[in-house]
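Comments concern the structure below.
Note that one protein chain of the assembly has been removed; the remaining protein chains are unaltered in position.
Think of it as A and B in the order they're written, each chain with its own count starting at 1.
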Amino acid sequence: MITYYGYTDGSGEYYIVIDAERCNSCEDCIKVCPQQALQMEDMFIDLEDKPVAAVTEEHRKKIRYTCSPCKPEDGNVPCVSACKLEAIKCIWKPK
Amino acid sequence: MESEKDKTEFWRWLEYHSVMPGKDWRKANVITAGVDVGSVGSKAVVMIDGEIYSWSVLRTGSNSSDSAKKALDWAMQDTGLSLKDFHYIVGTGYGRVNVPMANRAITEIACHAKGANYIWGPSVRTVLDVGGQDVKAIRCDDTGKVVSFLMNDKCAAGTGRGMEVIADLLKIPIEDVGKVSLSVTEEPEPVSSTCVVFAKTEAVGLLRKGWSKEKVLASYIRAMAIRMSELIEKVGCEKEFVITGGQSKNIGIVQRVENILGVKRLPVPNLETTGLDPASAGAIGAALFAKALYEKEKHR
Partner (left out) sequence: MISAGIDMGTQRVKVAIIKDKQVIATAQNFSGFEPAAVAQQTLNEALEAAKLSREDVAHITATGAGVDMATFADSNISMMGADAKAGAYFFPSVRTVIDVGAEDARAVKCDEYGIMQDFVVNARCAAGAGTFIEAMARALEVDLEEMGPLSLKAERASTINASCVIFAESDVVSLIHREEPKSEIARAIFDAMAERVTSMVRRLGVTPDLALVGGVAKDVGFVAALKRRLGTEILIPENPIFAGAVGAGLVAARRAKRRQ
């Protein structure tokens, strides 16, 4: 199950995309996030609750502002690089 | 009597409840319920042995746990059912943590996909839900399991609320905007602003330029449809495709999304004869999960 955290508004597209099936709950991404914007969350998959990385509720509607200090438009996204399983992607298209 | 304000705020809302004729819960092995407390509407569905038995749809009040209780009570009305007869209840939706009688809560995305799979069958792959304050695009597999999803509740663009703002500006009744937007002879360019605030300014400018109200409306709805299509394409648009939520009744949006994506949505089933209500997709999914979880726990 792939979750797109973020939004498209007039100013562009901003998403952190997390694949819960690939996530092994190692928490590496959570450790490297300078904004504490990630946490483990139970995801309901195949009638089980699996703890997976997720963008916190608080940051979902302001992710452009939360993530901008990392400069994702230059391809610099620590959580994406930290994930050995390639479970995290970043879509960043400011207009 | 309702005040003017209530009328404009709740234009979508006719509350209803019903029981499927010819079914007897006393003969059932497993009785479950799904209660979906949304930001605007609260929905309850009662299932017996995995089939819809009764349902209710009402407005969410200021207290979500009261709304949850009211919805389930209304679905149980005239059936002789009481809370102790249920084997398992699942709460979902925006207020899912406030469903006091639920055995557990499940996110609305999982429930929505499961419900759509039940309503339209296993061929459904893409669900677009357009509510008052958010837009959800969900891709699911043949079992109704979510493959990917995206929810946009950050911004009013493409939501029912954004539509209301433009309808207000143009003084066109919200029930008519879809039809009116299709009355233009030629499809105009979409408004260039995504942001509803700036789109409003743009619309005023177009009216000043001499555009008709219909043309301005078509231009806004076209922009809305493009935005929705982009969200769907992000999660991946696969056939079959369905639209749920308040804006599924807006024919101007539906036709334009269909044209842009090049797919037709599946038709909405007849509620009275089937009990299959797209507005209750989340509650249906929750009731189905309730049954599956009950059986899983029983066999443990």
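Just so it is clear, a contact is a pair of C-beta atoms (placed from the backbone, for glycine too) under 8 Å apart; a residue touches a chain by one contact, two chains touch by 3 or more.
These numbers come from a predicted model, not from an experiment.
Visitor: With respect to the chain omitted from the figure, which of B:31, B:196 or B:257 is a touching residue?
Guide: B:196
Visitor: Which residue from B:156, B:191, B:237 or B:281 sits in contact with the chain not drawn here?
Guide: With B:156, B:191, B:237 or B:281 as choices, the missing chain is touched by B:156.
Visitor: Kindly note down the residues of chain A that lie in touch with the hidden chain.
Guide: Those residues of chain A that touch the unshown chain are 9-12, 61-62, 65-66, 68-69, 71, 95.
Visitor: So which bits of chain B touch the chain we can't see?
Guide: Within chain B, the residues touching the omitted chain are 133, 154-156, 161-162, 165, 193-198, 205, 208.
FYI, only the chains that are shown with their structure count from here on.
Visitor: Counting in whole Å, what is the centre-to-centre distance of chain A and chain B, each centre being its mean C-alpha position?
Guide: About 26 Å separates the centre of chain A from that of chain B.
Visitor: List the residues on chain B that touch chain A in their complex, please.
Guide: 106-107, 110, 145-155, 157, 193-195, 198, 227, 230-231, 234-235, 289, 292-293, 296
Visitor: Within their complex, state which residues of chain A touch chain B.
Guide: Listed in rising order, the residues are 1-4, 6-10, 15, 44-47, 60-62, 91.
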